[in-house]
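Just dropping this structure here.
In this view, the complex is presented without one of its protein chains, the others remaining in place.
This part shows chain A:
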């Protein structure tokens, strides 16, 4: 309301920005860099230079005490050919991501569909379901998990009611990673909220039309909900995949900082930490970090590429 009164209309006209001329533009460019300076400093000092330095370190042997010693490709060679624990951690990480991400998203979508159909109390449900997402990454929850899935934990108590014999889940190499997958899936609240927002954007007429055509629940879900929800699903897949590969706290705390039992929960990040900060093989850890960066880049690119096959973007032609 202010602008119409104050604006000197005759001189400027509709293209009043043109009247600002060179000095204003220059002033703004300088201001732009002033505002950007903390970020630029951070980018240079905390991100880019450290990245370059870690690339250099990855070709060295470095224990923090002596100067880095150039060893060429030795770290990489050892990683790929002479370190079974490395491959073990790759396997554990892939298994963890490939199981936890779909499970978590399936639960999130299922609950979101239930909530979408029942408006009453939806706000309260949303908030309460979100609580595990809020706390799940904390050490406290990892400690609870360790007790729940321990030999005398509550999970066994519950299973005993159904006559299922218990075991020390976290101490058993075949099940330890599974408890981490359950912990990850338990935090389904965040993707669920995103699914809910996506569901709300699907026009009701779509379902009505499908119902008139005689589509049942399942058909409506497969042919209306899923395609229209695919951009949101894609968004969740990207976020959760990236997060899934970077899981650390639970695996580290529950295994007592070892990645055990029998390296079954030795996630890539845990192994990287143990190499770098457990036995100060900074060069080796840096090489691992670079392999991680490249692998994550490839995986992300793959997810994005696959997206063009199954993500359905509505044309905005009818808008």
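Worth a mention:
Here is the rule we go by: a contact is a pair of C-beta atoms (placed from the backbone, for glycine too) under 8 Å apart; a residue touches a chain by one contact, two chains touch by 3 or more; residues count from 1.
The criterion applied here is as follows: contacts and distances are computed from a predicted model.
Looking at the choices "Cytochrome bc1 complex cytochrome c subunit", "Carbohydrate ABC transporter membrane protein 2 (CUT1 family)", "Na(+)-translocating NADH-quinone reductase subunit D" or "Acyl-CoA dehydrogenase", the name in the UniProt record of the chain not drawn here is "Carbohydrate ABC transporter membrane protein 2 (CUT1 family)".
Interface note: of A:76, A:130 or A:175, the residue touching the hidden chain in the full complex is A:130.
Checked against the hidden chain, the listed residues A:190, A:237 or A:266 yield one contact partner: A:190. The chain that is not drawn here is touched, among residues A:59, A:96, A:169 or A:252, by A:252. From the options A:211, A:226 or A:311, the residue with contact to the chain not on display is A:211.
Within the complete assembly, residues 2-3, 6-8, 16-17, 20, 25, 27-33, 35-36, 38-43, 45-47, 49-51, 53-54, 57, 64, 111, 114-121, 123, 125-141, 143-148, 152-154, 156-158, 186-187, 189-190, 193-194, 196-198, 200-201, 204, 207-208, 210-212, 220, 231-232, 235, 239, 242-243, 245-246, 248-249, 252-253, 256-257, 269, 272-273, 276-277, 282, 285-286, 289-290, 292-293, 296-297, 300 of chain A touch the chain that is not shown.
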